[in-house]
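Comments concern the structure below.
With one protein chain held back, the other chains of the complex are shown just where they sit.
== subunit A ==
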Amino acid sequence: MNIFMHELQASRKSTMIWSLSLAAIVVFYMALYPSFARDAAEFTKILEGYPETIRNALGINLGGFFTILGFYCFPLAFISLCGAIQAMNLGTSIVSKEVREKTADFLLTKPVTRTTILTAKLLAALTSLVITNIVYLAAASIMVFQVKTEDFSFQLFILLSLTLLFIQLIFLALGVIISVIVPKIKSVLTVSLATVFGFYFLGMLSGGTSGEEAKRYLSPFKYFETGYILKHASFEAPFLMTGAIIIILAIAASYLVYAKKDIHAV
C-alpha cells in the first residue's frame, strides 16, 4: 500500500496535466460542432474530395460524420493517440525510473517481494489512467450535451469513449514489458513516442488498403473501429480478445522477467 501511495503521489502532476489536456482537446473540438452541423452539406463536398485513405486515417466516415457521435469520432482518434502516449510513458517508466534515478537499491532492499513492488506500481499506473479517463469522460459528456443539435445514444457515446481506456491499457502493458526487458532506458519519452507513432502509422497504412482484416491486428489503434461501433453498438470481439491477450501476456511476462532480473549497481 505504501508503494502504491508513493507511486500515485509521484505521478500525480503528470496525471493531472494529461487529464486536463485530454479534456481540453475534447472541449475545444466539440465546441466546433455547432458550426460544423450548420454547414454540413458543404463540408461533405469538401471531404468527398479527400482520398478515402486519409479520411479513414483521420477517423472520418462520411455517412455519420455530421451526427454528433460521428463528429465525436474525429477528435477521439487524436485523443486516443495522446492517451496512448500517456499510457506508454507510465508503463515504460514503471521500472526503468528506479534504474535511471538509481533508487532501485533503496526499494529492493526493503522487506518486500518484487511481485509486490510490480503489483503496486501497476495498480498506481492503472489508477492514473482511470482518473484520466474519468476526468476526460466528464468533460466530454458535459460538452456533447451542451452542443448537441438532436438526441443521440449516450450508451453509444460511452462505448466510443471507452476505446480510449482500452487503447491505453494495451500501451501500458507494452510499456511495462519494455521497461522490464530493456536494461537501461535513458529517455522514456523517446521510447514511448517511437512506439506509439510506429503503431499509429502502421495502423494508417494497414487501414488504407481496404478489405485486409488481418493487417488490422498489427496496430492496436485499429482494434476499435469507430465506424463498426457506431453501426453495431458493440466492439469487434476478435479484436477485443486480441487486445486482452496482448495485455495478459505482456503483464505476465513482465512479472516473470522482473522476478528473475539482476539489479546492477549504478
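The working rule: a residue touches a chain if its C-beta (ideal position, glycine included) is under 8 Å from a C-beta of that chain, and two chains touch if they have at least 3 such contacts; residues count from 1.
As a working rule, contacts and distances are computed from a predicted model.
J.: The chain dropped from view, which UniProt name applies: "Na(+)-translocating NADH-quinone reductase subunit E", "Dihydroorotate dehydrogenase", "Sulfate ABC transporter ATPase" or "Succinyl-CoA--3-ketoacid-CoA transferase"?
T.: The correct option from "Na(+)-translocating NADH-quinone reductase subunit E", "Dihydroorotate dehydrogenase", "Sulfate ABC transporter ATPase" or "Succinyl-CoA--3-ketoacid-CoA transferase" is "Sulfate ABC transporter ATPase", the UniProt name of the unshown chain.
J.: Check each of A:17, A:112 or A:233 against the chain that is not shown and name the one that touches it.
T.: Final answer for the missing-chain contact: A:112.
J.: Just checking the interface: what residues of subunit A touch the absent partner chain?
T.: Its contact residues with the unshown chain are 2, 6, 10, 101-106, 108-113, 116, 260, 262-266.
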